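As you look at this complex, bear in mind that one protein chain is not there, while each of the others sits in place.
Chain naming follows the written order as A, B, C, D and E, and within any one chain the residues start at number 1.
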Amino acid sequence: MTRELVEYENASEAARAVYEDIMRTRGADDVNNFWKALAHDPASLARTWEAVKTVMAPGALDPLTKQLVYIAVSITNGCEYCMVSHGAAARADGMDEAMFAELVSVVALANQTNRQAVAYGVPVDEAFRDG
Amino acid sequence: MTRELVEYENASEAARAVYEDIMRTRGADDVNNFWKALAHDPASLARTWEAVKTVMAPGALDPLTKQLVYIAVSITNGCEYCMVSHGAAARADGMDEAMFAELVSVVALANQTNRQAVAYGVPVDEAFRDG
Amino acid sequence: MTRELVEYENASEAARAVYEDIMRTRGADDVNNFWKALAHDPASLARTWEAVKTVMAPGALDPLTKQLVYIAVSITNGCEYCMVSHGAAARADGMDEAMFAELVSVVALANQTNRQAVAYGVPVDEAFRDG
Amino acid sequence: MTRELVEYENASEAARAVYEDIMRTRGADDVNNFWKALAHDPASLARTWEAVKTVMAPGALDPLTKQLVYIAVSITNGCEYCMVSHGAAARADGMDEAMFAELVSVVALANQTNRQAVAYGVPVDEAFRDG
Amino acid sequence: MTRELVEYENASEAARAVYEDIMRTRGADDVNNFWKALAHDPASLARTWEAVKTVMAPGALDPLTKQLVYIAVSITNGCEYCMVSHGAAARADGMDEAMFAELVSVVALANQTNRQAVAYGVPVDEAFRDG
Partner (left out) sequence: MTRELVEYENASEAARAVYEDIMRTRGADDVNNFWKALAHDPASLARTWEAVKTVMAPGALDPLTKQLVYIAVSITNGCEYCMVSHGAAARADGMDEAMFAELVSVVALANQTNRQAVAYGVPVDEAFRDG
């Protein structure tokens, strides 16, 4: 369907309100293409932004750890847009090359061992059931 | 194929050497079922353990962050064994219920937004190409 | 391997027969690139077309519902070609922007909650076992 | 982590409010295990329920179509809980055996052709780019 | 939906004809559960069996190689039924423990390196484009 991005000046009032909250929260003067694509459906735009704002905020886990987890999932699912946009966010939060390289190594290792565990049908250890 | 787990007393000499290094490194008196399943192929057992020992060790990322990333991939791939065994490791490294809940929320969010980015064919922002 | 598309004039007799059935069934004067790629293997071309023709035809589910389901799977698997080609088919069958936006929201939601159910290891409710 | 389900009597006030809205909306006197698992994290419980309530409601697509799409994604991701619980919801909305069988055939076909399109690197048709 | 397996004596005439062809082709006196599950939809049963019979037959690739490829996909998708049933078929065709162990190692390696290639956004080499 329409892949055009919705720029602020063409956005509905509901979408503009979300754009403004994104820009205010992030201290930026524009929003990323992801939001401009979602703006065709302002209700989904608002719901998704609300979830991102809440879930990625500091909490029991710090924001950088959350970005690393987000990138790990995006690599596994093969979503280039998500890898690149959250890669930028992670860099802004302090991820350097060495951290990214280790992140990729853990993601690669998990994808490897996940398949080995499945292939051998490894039963869960009793010790893990107790906890 | 054979799903029997290889206990230490039935393991080949090569496999026993790996078991011993696992137990020494982890200060444990047994190895998890994953290793007992891989022991049918001692070369693969040795290579996989070497990778796990190296990749999951402290480095630019701390061990708990690595466990969280590992769990995130395992949830996305639907590997119950890996989720449960690394969940135990993460708890030993300090993951509490609140941290686990936030981890699941980030994983769920990324799986959601990955599909939205794909469905709308969102082009990567110029700003992300620069960095 | 060869990625060249097989145009009608270069197609084998067996492939041409399939092309003609596709064009007749769809009232079109050409076939999509997908079929031109499969035509290197006429037996696979014929088998795949037979399956598409049968499975996507009106039945207990109407054709538009089937296209929506097809697109949902293609988004989840990240297949751009399939999303775009069946997106065009769905539009021809009546999908408008509002329907597409809701489709994406359901796909995104399912990808989110699928991972939550896995992460928490939710047991199937007794009530669902009865039915 | 804790896999115990949170029953109403043990739920926090915030979780109880969500349980009540679920029961009221669905005309049921209990909530499914999925919600009892999420209740360890009331904020996530509330956010997820709000999304499910909004996204699965009648709109441009009818509720049964949405359930079918949801099941299609859950089959592709291999989430048994989601398949079974939304299968029950779809039956309540009118899905019969013939419809389920056709749904599975479309999901199977899409998973097949998604891989064929990827394997042959099929370029998107010019005609699909126009729309 | 109904998960009951359809035994020969309860199968429709159309389903019985497929069961008979499966038993004749395989020299067996019963069919696997997979076919008994599909028999609720005789058209799908017939179409799927026709595809399996054709695709898995000796051709440019020998039957064992095809079984190994089939198992590799099933491990990657986490389908236990498919892994186990085609594991039995592969053993009947000559797969021994050493071959299975190497198969798992290749599958695990590919799952690892697939994610590394995606994470680093590796561009396809010019040399591979020529061929």
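The rule is simple: a residue touches a chain if its C-beta (ideal position, glycine included) is under 8 Å from a C-beta of that chain, and two chains touch if they have at least 3 such contacts.
Only a predicted model underlies this, so the values are computations on that prediction, with no experimental measurement involved.
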Option from D:A28, D:A57, D:A98 or D:A119 whose C-beta touches the chain left out: D:A119
Residues of chain A in contact with the chain not shown: 78, 87, 91, 95, 97-98, 100-102, 104-105, 108
In chain D, positions touching the absent partner: 75-76, 78, 80, 83, 104, 107-109, 111-116, 118-121
For chain C, residues in touch with the removed chain: 1-2, 40-41, 44, 48, 77-79
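The rule we apply is simple: only the chains that are shown with their structure count from here on.
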Where chain C and chain E are represented by their mean Cα positions, the distance between them in whole Å: 21
Multi-partner residues of chain C (each touching 2 or more other chains): 51, 76, 78, 80, 87, 91, 98, 101-102, 104-105, 107-109, 111-114, 116, 118, 120-121
